[in-house]
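Only one protein chain is missing; all other protein chains are in place.
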Amino acid sequence: MKLLVPYLTAGVTENWIDYLLAMQAAGADAVEIGLPFSDPMLDGVTIQQASDQALARGVTIDSILAEIKGVPVRVPLIAFTYANLVFRPGADEFCRRLAEAGFRGLIVPDLPLDEAASVEAAAASHGIELTLLVAPVTPDDRLAEIVARSRGYIYAVSRMGTTGERDALASSAATLAARIKAAQAARIDAASALPVLVGFGVSGPAQAAEAGRAGDGVVIGSALMRRVLDGATPADLEAEVRALRAALDRADQEATADHASHAEISGHRG
Amino acid sequence: MKLLVPYLTAGVTENWIDYLLAMQAAGADAVEIGLPFSDPMLDGVTIQQASDQALARGVTIDSILAEIKGVPVRVPLIAFTYANLVFRPGADEFCRRLAEAGFRGLIVPDLPLDEAASVEAAAASHGIELTLLVAPVTPDDRLAEIVARSRGYIYAVSRMGTTGERDALASSAATLAARIKAAQAARIDAASALPVLVGFGVSGPAQAAEAGRAGDGVVIGSALMRRVLDGATPADLEAEVRALRAALDRADQEATADHASHAEISGHRG
Amino acid sequence: MPTLMTTPAAGRFGGFGGRFVPESLVPACDALAAAFSGAWADPAFRAELGDLLAVYAGRPTPLTPARNLSAALGVELLLKREDLAHTGSHKINNVLGQALLARRMGKRRILAETGAGQHGVAAATAAALLGLEATVFMGERDIERQQLNVLRMTTLGATVVPVTTGSRTLKDATNEAMRAWVADVDDAHFLLGSVGGPHPYPWMVRELQRVIGDEARSQSPYVPDVVVACVGGGSNAAGTFAGFADTPARLVGVEAAGGAAMSSGRPGVVHGARSMVLQDADGQVAEAASIAAGLDYPGIGPEHAFLGSVGRAEYHCVKDDEVVAAVRRLARAEGIICALESAHAVAWVLREAGGPLLPTGSRVLLTLSGRGDKDMATLGEVA
Partner (left out) sequence: MPTLMTTPAAGRFGGFGGRFVPESLVPACDALAAAFSGAWADPAFRAELGDLLAVYAGRPTPLTPARNLSAALGVELLLKREDLAHTGSHKINNVLGQALLARRMGKRRILAETGAGQHGVAAATAAALLGLEATVFMGERDIERQQLNVLRMTTLGATVVPVTTGSRTLKDATNEAMRAWVADVDDAHFLLGSVGGPHPYPWMVRELQRVIGDEARSQSPYVPDVVVACVGGGSNAAGTFAGFADTPARLVGVEAAGGAAMSSGRPGVVHGARSMVLQDADGQVAEAASIAAGLDYPGIGPEHAFLGSVGRAEYHCVKDDEVVAAVRRLARAEGIICALESAHAVAWVLREAGGPLLPTGSRVLLTLSGRGDKDMATLGEVA
């Protein structure tokens, strides 16, 4: 089965939790929860706008975590945010609060390998999986190290660029996923089994299927957040995610004609 | 008798000749006719405005001279203009045209002694008297030379500054007139007999009388041109000049109680 | 004295600096660091840059004794005149170096962020001179208040991209420039304008700006007691300080009260480096607020955070009204209209001269980072 991981900016609207539940209902395998940051350096216009909108509504990390805590989600939640929000309270405290709110994983796009050590340690001590990103330009030796150190899954950045919808999936996505797979094949530890998710600029069922074929699944953010910003209801969004789910499953069935695929995101929520 | 020389910007209004006749009728001993120049460097705002207005009406030197030629004026006319208008056709040609139009004299305020030779020669050859100016700052030796070379009269610039009305006559006027008189007294030629006229910033009967006491007469320009620009009729202007005449005559009678004064501007118009 | 202002290992200045960038930019930062190391050690590169600085940019800039102000204030004030450098500020020192480097690296384009527009103008200038395409990102709010510089950039052939996100000022322009870099990292060099950003920028830009301090040091008849410069990102200050770090001179950076990362900020990570940052309790970056667009920035270069933390440099701040008064006072006393940014340093001297921070008789060297033509409209409004 190919994994579907939609992205949702926390606090983007008052009823943002309803979108989260809709994503789960539509068959998401996990959800990336964007903790809005004032300076989202790696995000395209859609997610910038969603972040600005959330911050303008007055949400804080505390208010987001408090809201999320009581929500009946079963799928793993992965926090997606920037380094400054992690370091401000301290990586340890930050991860503690994430864990307490029921988060499973953390992604910090402006925290490359070289700067990650302290956060990796803090995350590990709180049972939070710190997922690292691999880019098309990442050299082999570095890629191998990222594969070794990433937890939860491995995030394959499909293209050089920011998040955001694109007309077509970049060819670099397939190449990169294959390189990651190759690096995993050279290992015998748990890292060899981590799913490879393709993200950044995947939009629509066709691209999702294509990205799914390249890796073990997809992360879809801007395409969904665009709908939310444009006023889609949770039900609208659920339909959108269902369509992605279906496209992904179809791609998977075609693929399993050849060989089996057993990707899974470790752990389910409390 | 003290001499009264009013100034009139040629062409300032369509009926400017009427002002000239009014001045004569009111007892002017001579009239300075300003030939308007685009850049009247030594004139204050009033005469600048009068010049601008005349030029804006489209007058030219030719048109002015043509208008003046047929006019029944008996008093001497003295052209007051700037060097560039003299040199443009050439000093000789310029003076020829002045003479032909019936002018008696010429004053060029931006033509100091040192630059005057060619114009002096041209003027002399056409019977035009080139009057030179003396300023309060003119040193004695230079003043003596101006006295020697000035023709028609000697123009005592009453103050350091441009033409234009002032609240009071500068004390420099009396001092300068006295210095000129002293320089004349040292001579035995015609220059010793030239009238000394005080001008630049003389306005109103009281100042005219005061200036008249200082020298042999006054030139009054801005104060009259102000009235013209403000819409005074020729009759209004005539009254104005009569008042000046009366004040000047009164001052003279008081003075002749002491000693006789016989100033005259040489020559009367054809 | 600690060994300061040398090549930082892995871009770290004590606990500050580093490289907090997307994985996509890591190879580019590595390549840039290697290229700059190579170039900086290459006499031919140094000679070419030195030649441009001299015959093109007008270096050395003079060190002007401010005789009238000195007499009035009771301190001896020397002004390092970056306002006389081509394009009107110290920014030209940095851009010429980076543009030469970009060409050496085979890049076709440069991307730059700008606040006051001085860096944007300088970057557009260097790009024109060296035949590179230039795209300059500028916050919409800054575009409004720095029209003159926008016109200069477009006249130089640069494309100015208005940034409409966030506070629509320098920090957002920087985000946008980095986004554009990620998308075009092969062809484009990100020509950062100050000593912030990921390694190697803080080191590289400081090295390119040290010409200010080196010149001033050799022009000054003595080692001054105090060396003062304004601090936005901190490049003119870093370049100035570099010339005096190994002397007993006190190093003073002056920030805008509304953008005082050192005085009011906390450690944080923005734009690729760990440094001092104005931010709220969550870590959301605060909007700075200064009359000087070039200081309207919530962060500061990491080396300053370090120099401050170890006590080698002091950082103070001045308020907008002091700054406006300083522009006027300097103009009337010395006939020099400096940039609002530079006037921060002047304002500090005006305020402190004769007091405990700057006792009577002090010998002060102040870097006048730029000229004030660009600020005349702003100044007209507060008249």
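Per-chain numbering from 1; labels A, B and C assigned in written order.
As a convention for this text, contacts are C-beta pairs under 8 Å (C-beta built on N, C-alpha and C of every residue); 3 or more make two chains touch, one makes a residue touch a chain.
Given the structure is predicted, the values throughout are model-derived calculations rather than measurements.
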item: Left-out chain, listing which of the shown chains it touches; value: B, C
item: Residue in contact with the excluded chain [from B:A135, B:L169, B:A183 or B:V198]; value: B:A135
item: Among B:L111, B:A173, B:A211 or B:I265, the residue in touch with the chain that has been omitted; value: B:L111
item: Contact residue for the chain not shown (choose from B:D39, B:E100 or B:E254); value: B:D39
item: Missing-partner contacts on subunit B, residue numbers; value: 37-42, 44-45, 48-49, 52, 55, 60-62, 82-89, 109-115, 132-139, 142, 146, 157, 160-162
item: Chain not shown, touching residues in subunit C; value: 54-58, 61-65, 68, 81, 84-86, 88, 124-129, 131, 148, 151-152, 155-157, 327-328, 331-337, 372-374, 376-377, 379-380
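By definition in this document, only the chains that are shown with their structure count from here on.
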item: Chain contact graph, described as a line, ring, star, complete graph or other shape; value: other
item: Chain at maximum distance from subunit C, centres defined as averaged CA atoms; value: B
item: Most extensive contact between chains (C-beta pair count); value: A-C
item: Approximate Å spacing (C-alpha centroids) for the pair subunit A, subunit C; value: 37
item: Intercentroid distance (Cα basis), subunit B paired with subunit A, Å; value: 96
item: Residues of subunit C engaged with two or more neighbouring chains; value: none
item: Residue list for subunit B, restricted to those that touch at least two other chains; value: none
